[in-house]
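Note that one protein chain is taken out, while the other chains of the complex remain in position.
Take a look at chain A:
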Amino acid sequence: MSPSVCLQEMIRVIRGARTQGEERGVIQRECAAIRAQFRQADSGGRSHNLAKLLYVHMLGYPAHFGQMECVRLIASSKYSEKRIGYLGAMMLLDEKQDASLLITNSIKNDLSHSSQHVQSLALCTLACMGSAEMCRDLAPEIERLLKASNSYIKKKAALCAVHIVRKIPELGEMFTPSAHSLLSEKNHGVLHGAVILITELCERNPDNLKQFRKSVPELVQIMKNLVTSGYSPEHNVAGISDPFLQVRILRLLRILGRNNDAASDAMNDLLAQVATNTDSSKTAGSAVLYETVLTIMDIRSESGLRVLAVNILGRFLLNNDRNIRYISMTSLQKIVQTDHTAVQRHRGTIVDCLKDQDASVKRRALELSLALVSAANIRSMMKELLLFLSTCPPELRSHAASGIFNAAERYAPSQRWHIDTILHVLVTAGGDVRDETVPNLIQLITAASELHCYTVHKLYRALISDIVQQSLVQVACWCIGEYGDLLLKGECEEITPMQVTEDDVLDALETVLQSHMSTPTSRGFALTAIMKLSTRITNNVDRIRSVVSIYGSCIDVELQQRAVEYNALFKKYDHMRYFTMSYCTVILEFGCRSRLSLVLGGRGLKAEHVSIIFDCKDNVYLYWFLLQSVQLQMKAPSGDLIPAQGCGTVTQTVLLSYTNKANLKMRVRLSYSSQGTACQDMVQIDSFPSPAWS
């Protein structure tokens, strides 16, 4: 067995390895040597070997065979061995390992050791990886140490107690009396530990909360001393006296003052004093101010104090330090609902933060801006938000787009503004909007009947300039199909007139059909729109007919099916074509009659172009024109003819692929004409039998 090198030499050798393989080789050799050393009963360099193993562990290699060595070293009487043994225990053992229980006894003994440094090791290890059993076992020891010993041990015992309370909250009552008396200590370390212990006790148990509320005056006094004391070199950080302790006390005060008028009153003056006097030019001061603001907003403070707090946050927004701006916005986000007016005063600064370089700051500014949108400021805010959308980082686009849609829906000052806004979003970020945007927009457009002319003109212009954004393309195609006649008429009050010929419109739609960039859904929309135009134009019906027949042999099955059906409309049912295509504005779900199982998916069914032409006297032909917001797979119908007088049935199965089964309802409506009169029939199916799903 080669003599093992010392720790630093081994580290040098490992770092000198030029490849991963070479490093692995070195480490394997070293580990083998270390293992052999561990097996020897008495070895001089035991602590060195464990240290080497810990280094190897940090590089990511397995080191579990060192666990027992940790146990042995902890039990050693040499301080150096104990020290590394405990470190090893903290790194290699956790409460899930069986070996961790073996060190309980050593810890117990070391807690009573004559040397405070040994006691410290035991306390530290217990607070780091003590399991529930170990904690239960050793809690009385910790309690004793809280009372008896020097500050060095007391402060560590306090944090050990915190760990115990976190593991086993019921043991908290053991520490309550000591925690209280520790508040009169002068040593900052002990005070700090005591405050944390009390915080933990109060968070776990409301009875403790009541008891420790009595300590509010004492805590206030400690804070006052810190804030008004002169320069203390030991605890000073950038002009603030012990900001760590100040922040912890403020946090405890927050918990004690919450929902309690008396406690909140008792701390009111102090909070005002800290808020006014703390110098926030450096991070330490800002940290204290930040905690103060959080406390003020969370307790029952007077309104003057609250305003002071919001103003501090407003000042933070103007700070050069990005961290402070970020913090400020996080806090403003928390209070924007409860203190809306106060936060509105800082809207300008918040909107400016949308232009910040930092993505985290931008994100916060976006959330806050969306929360601040109101009926009064919708127009100016939307300008800023749309500007933001055009330059924002890609990960924020989707959130921004949906936020804008929500805001537009809630506060739109006019329908035209609403439509314009949505169009703007689609042009800028159409790829990042959710799927239901298209049917939602269609519904909106349908409802704004006075704006049909304006809308179709705008959409047509958008379509001819760019067909990349699929959601925009789909809406545009639908709109052109629906209101193509208004487009062709040429006049529109609200938009500069533009002469559009039938050829122009058909060119635009055919471009969509043929482009590589168009998705199958978009193509479907375009084809349907072309078809619908056959009833709205006069000169180019042949052109439409030829387009439709070409697509009858398209590779895309959906498109092909549509084309074939449209073709049939042209050929056999020309007389009904007008009738069929005219009814496309109505939102219909699929009609079914007894044997037909149609599935139309889910909520917000916006399947347009439904037509089942069911003629009592003649035959029934099924024409399915579906919006592809749901994944639908249509199998061929068993026939395309239902004989008259109810002498037969037609079955067409449609397979629906839909994720949220609970939402699925099926409403079936049949519209047909019988002897020249339009009729309708409806059936609703609210639940599906479970075997229907697979």
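We take it that a residue touches a chain if its C-beta (ideal position, glycine included) is under 8 Å from a C-beta of that chain, and two chains touch if they have at least 3 such contacts; residues count from 1.
The rule we apply is simple: contacts and distances are computed from a predicted model.
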Among "AP complex subunit sigma", "Response regulatory domain-containing protein", "2-oxoisovalerate dehydrogenase subunit beta, mitochondrial" or "U3 small nucleolar RNA-associated protein 15 homolog", UniProt-listed name of the chain not shown: "AP complex subunit sigma"
Option touching the unshown chain, where A:Arg46, A:His188, A:His452 or A:Lys532 are the choices: A:His188
Among A:Met223, A:Leu245, A:Cys477 or A:Leu559, residue touching the chain not depicted: A:Leu245
Contacting the left-out chain in the complete assembly, out of A:Lys156, A:Arg397, A:His418 or A:Arg562: A:Lys156
Sole contact to the chain not displayed, among A:Ala359, A:Val468 or A:Met498: A:Ala359
Absent-chain interface as seen on chain A, which is shown: 8, 11, 15, 51, 54-55, 58-60, 77-80, 83-84, 87, 90, 94-96, 109-110, 112-115, 117-118, 120, 123-124, 127-129, 152, 155-156, 159-160, 162-163, 166, 188-189, 192-193, 196, 234-235, 237, 242-245, 247, 251, 283-284, 286-287, 290-291, 322-327, 357-361
